[in-house]
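Each remark here refers to the structure printed beneath this line.
Of the protein chains in this complex, one is absent; all others appear in place.
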Amino acid sequence: MRDGNIQIGVLGVGRIGKIHVENLANRIPGAAVAAVSDVLPDELAAINAKFDIPKAYSDYRQILELSDVDAVVICMPTNLHCEAIMAAAAAGKHIFCEKPVDLSIEKIARINAAVQECGIQLMVGFNRRFDPNFLKVHEMVNSGKVGTPHVLKITSRDPSPPPEDYIRASGGIFLDMTIHDFDMARYLMGSDVTEVYARANVLVDRVFEKVGDWDTAITTLAFQNGALGTIDNSRKAVYGYDQRVEVFGSEGMVAVKNNSPDNHVHLDRAGTHASLPLNFFMERYSESYLGEMKAFVNSIRENKPVPVNGNDGLMAVAIGLAAAKSAKENRPVKVSEIQ
Amino acid sequence: MRDGNIQIGVLGVGRIGKIHVENLANRIPGAAVAAVSDVLPDELAAINAKFDIPKAYSDYRQILELSDVDAVVICMPTNLHCEAIMAAAAAGKHIFCEKPVDLSIEKIARINAAVQECGIQLMVGFNRRFDPNFLKVHEMVNSGKVGTPHVLKITSRDPSPPPEDYIRASGGIFLDMTIHDFDMARYLMGSDVTEVYARANVLVDRVFEKVGDWDTAITTLAFQNGALGTIDNSRKAVYGYDQRVEVFGSEGMVAVKNNSPDNHVHLDRAGTHASLPLNFFMERYSESYLGEMKAFVNSIRENKPVPVNGNDGLMAVAIGLAAAKSAKENRPVKVSEIQ
Amino acid sequence: MRDGNIQIGVLGVGRIGKIHVENLANRIPGAAVAAVSDVLPDELAAINAKFDIPKAYSDYRQILELSDVDAVVICMPTNLHCEAIMAAAAAGKHIFCEKPVDLSIEKIARINAAVQECGIQLMVGFNRRFDPNFLKVHEMVNSGKVGTPHVLKITSRDPSPPPEDYIRASGGIFLDMTIHDFDMARYLMGSDVTEVYARANVLVDRVFEKVGDWDTAITTLAFQNGALGTIDNSRKAVYGYDQRVEVFGSEGMVAVKNNSPDNHVHLDRAGTHASLPLNFFMERYSESYLGEMKAFVNSIRENKPVPVNGNDGLMAVAIGLAAAKSAKENRPVKVSEIQ
Partner (left out) sequence: MRDGNIQIGVLGVGRIGKIHVENLANRIPGAAVAAVSDVLPDELAAINAKFDIPKAYSDYRQILELSDVDAVVICMPTNLHCEAIMAAAAAGKHIFCEKPVDLSIEKIARINAAVQECGIQLMVGFNRRFDPNFLKVHEMVNSGKVGTPHVLKITSRDPSPPPEDYIRASGGIFLDMTIHDFDMARYLMGSDVTEVYARANVLVDRVFEKVGDWDTAITTLAFQNGALGTIDNSRKAVYGYDQRVEVFGSEGMVAVKNNSPDNHVHLDRAGTHASLPLNFFMERYSESYLGEMKAFVNSIRENKPVPVNGNDGLMAVAIGLAAAKSAKENRPVKVSEIQ
């Protein structure tokens, strides 16, 4: 802390890292960006042109050596998460890490052990929990507005498939895309997922078949408390980013729909027309990126448990691996088979 | 035909039979109710008090003997369908039969053979196909407005569970309730269902457990054309009759929501409020009951194939049996295992 | 009454008369169409082909002579209303008369006096009061759901202008079109209109200018209870029949929007699309035509006051004349200037 602000180092300032730097610099009271790192000099230069950040490094380890840095935000590629988290934990820095923590359950378990041992906090970047719409659903379910939850429905469709290189490294649809929905499922239902059945197909683009992945999937979830869930995913919704959830229970139902840039309605001879959903995840989830970072800063400042911890990071990956196994073997798979 | 009207006998004038009599008598040009039958004298008397029907019998076979009756509408209990259809077909009457045709695939196959042999038509009462909303979805999918269909979503929830006696005789949730959704799935996607995975639970009322049934279910469908579907059912939605479908495809999405008695919006200090969905299936589907009977009368008058035939009746039951087997054995079941 | 049914004569079986015959014949228990009249033989023939009506005349006076006719429904041209009502009242028949009762305040006053003297009831066909949406608004305002009403907003737009001949005989936009809204205003606000200011223009079609009429108008209403209202009218909404109301008060607001043939939503690359409002008044208001006739039959059967009486008919015309005067003289006009 300096001037009453938590000092934060941002490790990796690509697309997501830039969002966090901007939010921390301009919109989150009580925090300051003390240092940034990136292996690409251009990214560092771009950040420095926009924000006046005291220190910039090509190697993130130099940030970990700064004694006045309280916490780090890790936005590097997934395959570097484990090493960076281990090093940051050893250096006594609190950690915010983008999802997924790792693609291996064993590694995440080791990370979680290290985090506990070092007495620091690890928060995982499941930003959607902080979207105003999903927050509202959570709040209403939690306060009993739907009674006992019986059924969860999530629709989660991307506007268009990522490039082939991204797909190859992504871990597959269940670990790259549905993982958000698995976390949302646990968050909204307040219960762990015990078994999944995933049915997947390649309907959008043959490239997914080529790399052994799918682009369309429906996943059934069985929750510990007896409730059931269904998630439908597609890599390509031509009309935009389709993100909806619904929780149905003994006393009612609550649902949220997509966000649009405006709420105009236009009627002409041809029909009634309105705007499409927002098309880009950084616009759609701009509020949730801000919200999660506020929550992290707040937890560290007030020494409270972070709202999305290492176990949440682990469970989402475990469910994702179970779903991938289910889709491959066409049978229901218990999450405990994975762990 | 007499006076240019098709002469129809209605076999069974309980709840559903009454709807058909009223529609045929008052709202469907080109048809007349020539005779009704029911084993309960009170039902017959009630019908005669409201409508001026030439003939009324306690035994439906007497209607089949009337030479000027062109067609019959069978609204008797499911366990009498087979016998009545066989007799009506033998008598050369066209047949409209309430769903399900029967709970046994073998019997339905025999019925279908007899119908063909007798050269009469059999239409099955999947009225929901004639609901203005679902018709619109079908028309839009059919005319390519969503491109190639990839994902079907159906939400189908009853306002409250039927009485225990009804449940015991119903054939279970998949043959009594989801059967409508299975037919809707085939209708909207224009493709047969090849495999199902159903996950079901008792969350609403222990009575379902007692009789070996479920009250909450999520069913995944695999279609012949590669598309996927998900259906979620509950026997009890406290807010009314929840009936929604959505078809997502390569070029877009079309969805319909519930019907309400009015479209008012009320804002006060406490929130924004609107009417609940219609609560009773006969109100919700009043238009579709009318529409299906118009379609039947029209097909017979113009000697065209009926829009929902015996094979549709058979397939819906086959999928229902596969779903029940899937839920019991917790594994995906091919529909071909049933047939 | 015969067979427990009120015997009704329908005077004039053109477009609206046919609706009433059909509703009375098929959908309203407790009433029967005993006789119809029309000066056009073709209209009579068309009715007889569809409904089995005991008696048909070219001269409506013959119906008034039938001793077993309890009530008449007058659907003849407006300029014949007065004479027919007077004759029917003298014959002791209860009367349902299409709106407007007449275009002259003096004549309506004489009619109302005659009706009272003869001890029969006169109901005026402001059918929109019986539309499920407007009924709901009325019920909510009445039960205090918006507190004390402060502001009324009505949008009322026709899909397309009527033919020139119709326009010439119509009495002008305020007596032909806005008259419905004036009645709705009094109905929803539960208070009389004391003063109006109408601003009108010809923006749709020059034919309105030619006949000294307008096609677009905004009318401000001052109610006796201090509340204010605004009505906007257009003779041509290319997207269909636009009929909305809103009541705003000290404790909230209630509004209803248009009716559409279905509630589908379609998303494609170009946008979000839905159905247009219903385009034809007989589709849009089919429920309200049924509802008003049920209410009339019910009032006569149970000897209760009709829900829309001669004074309602008079007030709507008085406000219409005040509005026309206001538009012509560009000044606020008190309704008392008219009476």
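Each chain gets a letter, A, B and C, in the order it is written, and its residues are counted from 1.
We adopt the following convention: a residue touches a chain if its C-beta (ideal position, glycine included) is under 8 Å from a C-beta of that chain, and two chains touch if they have at least 3 such contacts.
Quantities reported herein were computed from a predicted structural model and do not represent experimental measurements.
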Touch partners of the unshown chain, restricted to the chains that are shown, please.
A, B, C
Hidden partner chain, touching residue among C:Pro41, C:Gly92, C:Gly212 or C:Gly226:
C:Gly226
Which candidate, B:Ala46, B:Ile105, B:Val202 or B:Val238, sits in contact with the chain we can't see?
B:Val238
Residues of chain A in contact with the chain that isn't shown?
26-27, 29, 50, 132-133, 135-137, 140, 145-146, 251-257, 259, 261-269, 275
It is residues of chain C that touch the chain not shown, namely 147-148, 150-151, 153, 155, 157, 197, 199, 201, 203-204, 216-218, 220, 222, 226-230, 232, 234, 236-239, 242, 248, 250-253, 330-332
Missing-partner contacts on chain B, residue numbers
238-240, 260, 267-269, 271-277
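Keep in mind that, in the parts below, only the chains that are shown with their structure count from here on.
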Since chain B and chain C are copies of the same chain sequence, what is the angle of the rotation superposing the Cα atoms of one on the other, rounded to the nearest 5°?
180
Set of chain B residues in contact with two or more other chains
251-253
